[in-house]
Each structure stands twice: as C-alpha cells, then as structure tokens.
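First up is the structure itself, then whatever we jot down about it.
A single protein chain has been removed from this complex, and every other one stays in its place.
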Amino acid sequence: MDISPQFLDTDRIREDFPILHRTVHGDKKLVYLDNAATSQSPKQVIDAIVEYYSLHNANVHRGIHVLAEEATALYEGGRDKVAAFINAPREEVVFTKNSSEALNLVANVLGWAGEDYGIRPGDEIVISEMEHHSNIVPWQLTAERIGAKLRWFGITDDGRLDLSNLDELVNERTKVVSLVHVSNILGTVNPIETIVKRAHEVGALVVLDASQSAPHMPLDVTRLGADFVAFTGHKMLGPTGVGVLWGRRDLLEELPPFLGGGEMIQTVTMEKSTYAGLPHKYEAGTPPIAEVVALGAAVDYLTAVGMDNVAAHEHAITEYALKRLQEVDGLRIIGPNTAEDRGAAISFTMGDIHPHDVGQVLDEHGIAVRVGHHCARPVCVRFGIPATTRASFYLYSTPAEVDALVEGLDQVKRFFGV
Amino acid sequence: MDISPQFLDTDRIREDFPILHRTVHGDKKLVYLDNAATSQSPKQVIDAIVEYYSLHNANVHRGIHVLAEEATALYEGGRDKVAAFINAPREEVVFTKNSSEALNLVANVLGWAGEDYGIRPGDEIVISEMEHHSNIVPWQLTAERIGAKLRWFGITDDGRLDLSNLDELVNERTKVVSLVHVSNILGTVNPIETIVKRAHEVGALVVLDASQSAPHMPLDVTRLGADFVAFTGHKMLGPTGVGVLWGRRDLLEELPPFLGGGEMIQTVTMEKSTYAGLPHKYEAGTPPIAEVVALGAAVDYLTAVGMDNVAAHEHAITEYALKRLQEVDGLRIIGPNTAEDRGAAISFTMGDIHPHDVGQVLDEHGIAVRVGHHCARPVCVRFGIPATTRASFYLYSTPAEVDALVEGLDQVKRFFGV
Amino acid sequence: MQLESMYQEIILDHYRNPHHKGLREPFASQVHHVNPTCGDEVTMRVDLDGDVISDISYESQGCSISQASASVLTDLLIGKNVEQARAVQETFLQLMQSRGEGHEFAEEHEEVLEDAVAFAGVAQYPARVKCALLSWMAWKDATAQALAVQDETDKDRVKA
Partner (left out) sequence: MQLESMYQEIILDHYRNPHHKGLREPFASQVHHVNPTCGDEVTMRVDLDGDVISDISYESQGCSISQASASVLTDLLIGKNVEQARAVQETFLQLMQSRGEGHEFAEEHEEVLEDAVAFAGVAQYPARVKCALLSWMAWKDATAQALAVQDETDKDRVKA
C-alpha cells in the first residue's frame, strides 16, 4: 500500500508510547485497536505523574507552603490547558472523575434546579438510541425520580441518527437534549448543529457527550453551540480518574451544586452554606490533582501533533480499514460504511462467529479489539445482533495494523472452520 | 532527646519517599507537616502507576484481550487489598473519587431510598460541629431537598465530642448519624462504639468519616459496627483521584444506585435498566483504575510497616509534639492537649499572630504546615478564632521535625516582634 | 498454541452441534440469565420427575464457550437426581475457579466431569469463565425454582 500524505509519522509517535513496545502471548507484537475503550499514554504523560508525586505533591488551594503553591499552580495550569484545548474560558471547565460523572452531574442538577431550567413532571428529555449507557441511565434515573418523560432519536439502517421526526421529538415540552457527538459503537459523527438549532428554538438545553470526539478532532465548544460538553481523560492519552464537564458560565452559575464538601464552598455554618465561584462550585473534595496535571500533559501532546492532523490521520486510517474490512468475506459493518462523518471506531460482525470468539482468536495473535455491546446495548438490539467486534484507532495506529487485523480475521475463520 | 522504642525506623522509611529529599527556598530541607491535608507517596506507589501505564493499561471488565485481563486483575486486586486492609468482604468495597464523593453518595441514596432507609420530611440527621465540610454540606443539601432536619453534637472546651445530650439528640426521629472518626482539625478520636450503640438502639444508620483514621490506625470495619465508612486514597500514601466507600452488603444491595452509566448496569433498554451486583452497582463509568492499583500498593506498604506500628509511632510523635509545643510561649492548643484518644494533627494559635503569617514564616524555613479553617469552619467559630495553624504527622515524621517546628515558631515570634 | 487449550475439539463439536437445544414442554421452571459484560443470554427450562432431572431445554445466544457449556451441561445432568447433579455443578464451578490448575483439577475429577473436562483451558481466561458458567448458574437457579414449585404442590396435596 502507499502511504497517503495525511498519515502521521507513526514511527516517531509510537516511540513515545512505552506500552506499544511490549509483546503479548510470548513474542507477539501488540496491535492495540481498543482505543475507543481507552487510549494509551505517552511517556510525557507518565513522566508528568512521576514528577508530580516526586517533587510537588500537596493538597491544592488551601496551602501557603511551597508544595501547596506548586501543586495549585500545576493543577490550575492543567485547567488552563484543557480550557485552551476546547476554546473555553477556564471558569467553565469543571473536573469530574470521568465522562459518566459529568453527565450524571448535569442530569442531577437539572433535576434539582429551580424555575428556569429545572426538569418538571411531564417535561421531556430527549436522547438517542445510539447513546453510551452513561448517557442513558442518568436520564432514566432523573426522569423516573421526577416523573419526566424520556424520549429518543432512532437510528437509520446505515447507522445514522434518524432525524425524520426531529421537529416532533424536540418540542416545547423538551427541557434537554443529550446526545453523543461521535458514537463509540457505530462511529457515527452526529449533526450537532441541526440538533442545537432545533433544541434552542424550543428553549431546550443541549448536552453533548464528546467522549469520542474530544480525543480525535478539534473541538471548539464556543462554536459548537451546545450548553454542556462532557469528555474523559483516559480516552485522550490522559490518565484514568479524570473527566471534564464544560458548561456555559451563566448556567453553571445559576444551577445548584452537585456534590457538597470541601473546596466547593464559600462559607459554611452548621445551619447553611454558600458556594464558591466557578469552577470550584462543582468540584467537591480534593480534586484529581495528579490526574489533571497529567491530562494537561496529554493535551500538550495532542496540541503539539495538532488536532487537525490527528483527525486527518484517523480519517485516512478509517478509510483504509473500511475498504480492507469490506473485502473480508462474511464481514458486516455495523455503522456507516464510508469514512464520511465518521470516527475511527469500526464495529462489525463475522457471519455466525460470536464476537467473543473473534476477539479471543485475534488476541492470540496479539491483536486487541473489544467485543460485546460496548456499553451501548440498545444499538445491538436495534440491529438484531448480540454483540459486535470493534476495532478502534488513534493517532499511533498504522495501516500495517489494519492489515494485521484483516489477516487475523482470516485466522478466525480458519480456526472456526468457516 | 532519647528515641522511644515505639518510634519507627524513619531513616529507612524516608528513603522510600522521593519528595522528602527535595529542598525548598534554596537549600532548606523540606519538613513536611501537612499530612492531614495530603500524604506523600513512596516510590513503590509511584512505580505501580508507571508500571500500570507502561505495561498493562486497558479498560477493565469488558475486554478479553491480554491488556484488559491484566488491567482487570490489577484493578480487582487493588480492591482485594483494600478489603483486607479494613477487614471487609470485597463486594462491600466501592471505589469513589474521594471521601467527599463517598459521603455524598450515602447522603444522596438515603435521600432517594424507599420505606426502610429513606430519609423523609421531618426525619432527623445528626452530625457534629467538628465535621469536615465534606460531612456537613452533603447532609445540608439532602436535608434541604427533603425537608429533613439537620442536628449536631457540640464540642467541649477541650475539643472532645459533647455527648451530654446524646440520648436526646439521637432519638426515634433520627435516620442517620454521620460522624468523623478522627477530627482533621482537633485531632480528637471520637468514641464510635458509644455512638453506634445509641444510633442502632433507635434504628438509625451510622456513617463514619474515616478520612483521618484509615491512614493512621488499624481499621476493622466489621468490629467498628458502623454501617458505612468513607476514606480517601491521597491521605494514606496513595494517589489523588480515588476514595473508598465501605458499606454493609444488605444496605448496598437494597439502596438505589447513585450515578448511572457503564459498568454499573446489568441490562439496559431504552425504557428501563437493571443494575449490576455489588460492588459494581455503585461504580459508574470507567473507574480510577491506575489509582486503585496505586492505592493497593500504598496499602501493601502500610501493611508491611504494620498499622499498629504506624499508630504507635504517631502516638509517640504526638506526645512529644504536644509537650514541646506547650513549652512555646503564647501557643494555645485547639483540641485535646494530651495524646490520649488523639490523632497526629495538632492545631494551635500563636497569640495575636495570624496563622497565615505563622505559616508563611515557617514555610520560609522549609516547614510546611497548613493554616486556615481546615475545611472545618464551625470548629473555628466554636473556639472564637479565625483560623489555626496545624502541624500533622505521619509514619515518616521524626522528633527532629517537631524540634524544627518549635524552632520555626521562635523565628515567627522574633519576626513579628512578639 | 494456547488457543487450542481453550477451544478443545470437544468444545467446538458441542458448539457446532449442540445437544438438547430448543425449548421443550413440559417444564417445572424457566429462567432467563444474562451476562452483563458481554450480553450473552440463556433461557433455560428444567423439568423434574420426583428428584430426578427429567429434562433440561434451552435457547441461548452467545459465544462458542457458552453454547458448548450449555450443551455439555444437558448431557451431564439430564437423568441424574438433584443431589448428583448439584455435585457435578459444584465440581464444574471449582474447575472454572481453578485458574492455573485447571488441567490437574480436571484430571482428578474426570469421572464426574466427563466431557466437561474440556473446559479446563477456559479457567485460564477470567473473562471467559463467566461465559462457561452462564448456563450452569441458570440451571442452578431453575432447579431451585422447580424444587420450590414441587414443595408448594406437595403441601397443597397434603392439605387437600
């Protein structure tokens, strides 16, 4: 195959990632194609963690000693980096433990909110059939507690959001539309502009689950027009234990707090407390300090490569992978089968061979894919399949890894005698 | 001074802690006495993080490839270690992001619960005046949402829990008593047995904030008799971004879930979801994987030293520090002034010199203490002081560091001309 | 190659030609079990004749391991009395929890496990152990329910 100019210099990039040099099952080279589940971290991120604990570790905000000042500067510096990464003011960047907490935060405070934004009995919440469980269950819980109604967009046969009933679905009773930006199972990139336009027309808020977009494409929350955006550190070269909620300042200011405790208060008396300004109002307790510092390093890494370049690389890989995979006999892509408006997660089935068995044989050859419903069971139900095998790529993925996957699938078929 | 036999071999221990070898403000040796805010990590913990990201990083539970199996084994292995550390079955150990989330979790699910345990309008919640804000604000929020009544134990002049009105305060209307085990500002160790006995007599649940006890003494949740226990990784040699909620199995099974999302479900349909078994029911989204692995390493470290030995060491240091500090003219201990039933956090005031100024001068000499209200403002109000200076010790603290503190305080007085 | 240790010929045979598959009447109890991590599902019916397991029928969706496991289960348990069957189930559970020692354990208990010894290799793959156990857990549950129903009926008979 010939290397298209849009491919990144993966040889150089891969040198930064220690784990990509390990072997599995004896001497098999690791082919890591499970990036939609979690990404790997470059040594720059790991070093940031080591340096933090070895030199600067302290609790933040409340101390005047050197370590506390350094830790605070590093932590708030991480916030500055993330804010710049999504083109937001720093006060609008709230750190959570993961995307799931960010989405639960919004679902809860909208449930508790007063007049203006509060979800009331009979109000409607709109999600979609292609949401990750983390953008389904929080809304089910809120809807049930309040007596609001949960509704959802369907999916077309080619894995796109079914917008045919947009105007009926999103209506004057709709209080909030919470939607995945890029599906982690189908790979679909959703038309956010259209949704935002309609939602704001009827006065509904828009929450965007950007867990699969923030790591892979330039994300400008100011231009997107959504009201809240959630994403997670471990999918963007960063550590576990940290997520991000971006929210419009006026909303975050008006809405009630989520978790209560240290850091998020202004004054506490036994009778009553007042809350800190943004973003601290939404950060109760000791924050994920080392994690934010490391996420800052991850953002630096991505920015140095350039998010446009990351997106172009993944687009090229996706294009190549879709082409190669569709040459495999009996393989059916679940999701869009072209690379247009599509992320680099590709789900498929292999005739009657169960994804577990596909994944097991691939693993034996060093190829790490994910199998199952990918925390998006309604999509499997929608397509009448028990599960899928999913290969997902990132900035360090190579066309050679796509080739390895395709060869691996041949082995799968041979093994099960198909 | 002569070294009592109960002191640990701090020379050897300190070798494991990279940060204790750094200097500050030029060539001043770091004297880290801010352990109640956060502890430092030994290289064993830092190495566990590096190894995790460099060799085993993957998302847990859902994968069948090698990395996913390894990461899952490491993560669940961390749970086994923590469970053994507090003598609990592993299913009862839930990982949160910090103590604050653990306490908020309980306050929220008790607010949402049905008949048996649910807090109803008019019910009473009992806390104390010496709670950390993280054990005040969640209950204020829940009480306010539900229309329940928040009540509290007072503090005696010598910094002990005032139990004189125990039987009136904890009564048949009491649904839950949430209490700090060891105060982070006063150092007081509270008489949990007495409280548990009375609370269970009237059918109230007991929540224990063990943030300052789990790191410093043997903690056997089975013997303690409380219903929930919360603590936090970063105060026990572990990383930021992880906390622990232990809960009695029958309660965790019966109570509703807290955050919704991936990992915590059994089956999801668009209409309705069912929830996973324990402990996963309370762990929504990608958990703090590396953090739990590192916390496991921290627990290994503490166990190797022996929690009895840690407690004895700190008792000896506290005894020595209380003696030396009370020799300083104008110094007033806020909290018990003997080492009996007392943790190793010692708060004090220095005549009219504001704690900020005390802390600043100490910092200049390399001595890191915390100043302010230590997220326990009601205690400062109770004692009619704006703030305190707090020195807090851990297993690596030495009598020589106590001496350095006392000398530092002399410098403070000299500097402000007192 | 390690794969062959998991995918023994016996397993692949049962997978390709499952025994006793399909839901049949009569039955004393029916249960539906799901493996939440991967979405495998089984619907299982148990019928009793006194304390003898007269039939086990099932519909299932899942990987080769879970399919083959259900098939082997029916071969092993149909015709046994409840006590014997429970002993087999218990032994199979122990096999699955034996981790590195699967093959030794299987050898020791070959008489009880029969075809199920083929699952010794699966024990080394924690993520797949749940697949192998799905139908066994369903069977345990269904049998307990069938016995409870029988108890009720007996009581009614005594009362009548």
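Chains here go by letter, A, B and C, matching the order in which they are written, and residues are numbered from 1 within each.
One rule holds for everything that comes next: a residue touches a chain if its C-beta (ideal position, glycine included) is under 8 Å from a C-beta of that chain, and two chains touch if they have at least 3 such contacts.
Keep in mind that this is a model prediction, so the values were computed, not measured.
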{"item": "Missing chain: touched chains present in the view", "value": "A, B"}
{"item": "Residue touching the undisplayed chain, where the options are B:373, B:390 or B:413", "value": "B:373"}
{"item": "Sole contact to the chain not displayed, among A:13, A:31, A:64 or A:182", "value": "A:64"}
{"item": "In chain B, positions touching the absent partner", "value": "25, 354-357, 360-361, 364, 371-373, 377, 380, 386-387, 415-417"}
{"item": "For chain A, residues in touch with the removed chain", "value": "61-64, 68-69, 72-73, 265-267, 276"}
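One rule holds in what follows: only the chains that are shown with their structure count from here on.
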{"item": "Farthest-lying chain, centroid of Cα atoms versus that of chain C", "value": "B"}
{"item": "Between chain B and chain C, centroid-to-centroid distance (C-alpha), Å", "value": "46"}
{"item": "Separation of mean Cα positions, chain C and chain A [Å, integer]", "value": "38"}
{"item": "Between chain B and chain A, distance of the C-alpha-averaged centres to the nearest whole Å", "value": "31"}
{"item": "Per-residue multi-chain contacts in chain A, two or more chains", "value": "25, 356, 360, 371-372, 377"}
{"item": "Multi-chain contact sites of chain C, meaning residues that touch two or more partners", "value": "37-38, 125, 128"}
